[in-house]
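One structure, pasted below without further comment.
A single protein chain has been omitted; all remaining protein chains appear in their positions.
Chain naming follows the written order as A, B and C, and within any one chain the residues start at number 1.
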């Protein structure tokens, strides 16, 4: 049955909450309002005020409360409305949630999920359009999932809600209306990338909304260039053998992210691919990401500040065929 | 004249404050106490309470106040005692200080310096031993300097205090007692790496305290392996031609950082080196960094969790000669 | 006409201009000419003019995401504002900031902020600047009731009181943070007590009555100018939804109706009573804002190249566009 990314997320929450009484939601507008992007609509009515908790606008407090709840037997899903507010909660996330198990010698786990969303596409300007997953990926102890398909919206969230350790779960504001099916099983086990398209000439690694742009580009390039598309799905854990195998087959790798390129997940993936596939590479693993600028509000500039299917396609072709796009002539 | 990293920093503050009345300091214990690591000792007496401001323990407030002061004509040096508290101030740093000029169309700059220190070496455990520069490097608009020598402690801080844009200036707790000379001129212009040692077999890129370990390793390896040591000094701006030239000469690159390896500055540098030097590379650019774990308190474990001259030397030799160290046999 | 009346009429005019301006912002959105839908109208909150009327040249301020009215009251050009809200190159921020990030250093506006509470501590720094410069400038942070739950507010209030800074914290309590009514976000509804507990001069005024706000603000602003940091809550009602897409299903029509009775503009009009003058003011406001609207809509979007400007100060190298990086890498080894 066709559904949307938004509804798949809601379904995952509902199913988890039905299965496990200890799952609670807390965050700004998750209850009465139904979530800033409508993901939690109806859940307050269904599960009541003790399990769906509208909070004041206190991001550090929300994450801190979720940590304490997780330490004492609940399995909270804390929502931070925009990943852009990560700067308010990184202490609770990185110093508290992620490190508690370790600092306390394994005694105290923090099985919580931090749901949030990021990315561009709504002219929401520099403080509401970021992709900050690189900050989280740099924190040992913190799991990190970024679904790029409807089925993963469901399955990765279910998986996240079974983890014994804190998971940062980042949705994309541009995907909520994406249509698709929820598969009966996840497309890959938790921690493993999924091959979204087979190809022989080039491997493109990506995740979240960029997956959709990459797939568009890949379709447009075929059959002259056959791209293998790898959806990373989770950035921690990230068992990257699927990716490495692919690169060893194709000899070329492009990594596409929406985040500002410098210091991004694309840089991490490029470094790993080079380390592990050096002898197989025809070309350097190449990063295609957001420009190294804050996101401007003007719609045309916003769109131009991140990759799209056209730029991805041009770059992919260039990398494989050495035909430069017109603007590079 | 021989001095220390700590005294060089203090000298830079004194000279800047003498030259420019608008320079003020604010932070926890910067006044009466003289700084948690003694950097600001004596400055309260010298410059008075309006220019050396002891603050409550309010990190977001401190950075926020510095931003407002910078917007209105002062040139504040805000101190955050440990970079580990970055998680409390990333919103002010990344969403406010770094983005103001851009969001406001160039009208409002934020010429402030955030002084802080990081790294291991004092058994200070997981919340007081981190190296989080990768978070800052991922923020457009934010300058980032990390001195690894006594002379740079002075000159980079002076340079930072001349920048029109916010600078995150990260010292290393293990370097405060380092002895050296303050050169009459900076070893390189702001934004450019310095070649700390010439070599032909391998380029090692590093910064901050790891520079000292790398230099030790390089000396020990010579003359059988001649390492070129590049000190990156500033991570934003980072004009990396010096590094790329070096790698093109040596054909090999090792990047050494103290931070957790995944998602680190080492990953960024490795990605860039591969993109720009691919045809010259004999081996993949290799990262050597902190283990992907929180820093444990037990002294032996803490030391084992980050690279030292021995590991750097072994890895460098391995990369150049293909002689594996004993533990890899 | 008495001087008092002149002042009342002047405040009416400012409030009317705000009201009409915000109506135009709504239209800009409906015409598809705004940059996005994150537009937060300050209709119902115009009595803030009772505070801004105490501000002077040289005073500075920061606002939250619902700050159009405050900025207008401090002298903003509505055409440049609308252009910015429309993401045009001629806007206050070259089309980079939009509604939530509008500023004018010249008018003392240090920036609107899309992070709830994000701009609050900046006034502490502005207060240090004023103190160190020996000026009598005050810096005012404007924010909503939602920001009463952000920890940074308390850090800033404590610093301002501790250092006796010329700083005012102005909470425009419109009863809602998005869909959350203030009784669902505040454990206790006495906001001035949350200021006096830190040593500030804490006050509250009825936001339906601009003259009441004016009187309460007098003491708070005077105190601040003399180094006694202050706090003023303006008790108002958010007439419309949170942002342009929000129809406020979480509150009852009855409540809305009641809230809208607390209209500072209508009350000021009634109090002044001089319909001829006020009608003329209304007409002028309409004409002014229509013109601003036309100008904004006619304005061009920003140049593509401007995207890389203003990340860093002029005279320092801009960020390298990605296409140039790709050309370096892929061009070279061709």
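The rule is short, and it goes like this: contacts are C-beta pairs under 8 Å (C-beta built on N, C-alpha and C of every residue); 3 or more make two chains touch, one makes a residue touch a chain.
This structure is a prediction, so every number in the text was calculated from the model and none was measured.
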### Message
By the document's own contact criterion, which visible chains does the hidden chain reach in the full complex?
### Response
A, B, C
## Note on the structure
Cross-chain touch to the chain not pictured, restricted to B:29, B:187, B:226 or B:245, is B:29
### Message
Considering the complete complex, identify which of C:162, C:297, C:313 or C:327 is in touch with the unshown chain.
### Response
C:162
## Note on the structure
The one of C:10, C:193 or C:287 in touch with the missing chain is C:193
### Query
What is the set of chain B residues that contact the non-displayed chain in the whole complex?
28-29, 32-33, 36, 54-58, 60-61, 84-85, 88, 122-128, 261, 283-284, 286, 288-289, 291-294, 296-301, 304-305, 315, 318-319, 322, 324, 327-328
### Query
Hey, which chain A residues sit against the chain that's not shown?
24, 26, 50-51, 53, 55-56, 58, 60-61, 63-74, 76, 91-92, 95-96, 100-109, 140-141, 163-165, 237, 275-276, 278-279
### Task
Name, in rising order, the residues on chain C that touch the hidden chain in the full complex.
149-155, 157-162, 184-188, 190, 193-194, 196-200, 229
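Definition applied: only the chains that are shown with their structure count from here on.
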### Query
Counting only C-alpha atoms to place each centre, which chain is farthest from chain C?
B
### Task
Find the geometric centre of each of chain A and chain B from their Cα atoms only, then give the gap between the two centres in Å, rounded to an integer.
29
### Message
Using mean CA coordinates as chain centres, what's the gap between chain A and chain C in Å?
### Response
34
### Residues of chain C engaged with two or more neighbouring chains
95-97, 101, 113, 115, 118, 151, 311, 319, 329, 333
### Task
Check each residue of chain B and list the ones that touch at least two other chains.
91-92, 95, 102-103, 140-141, 275, 278
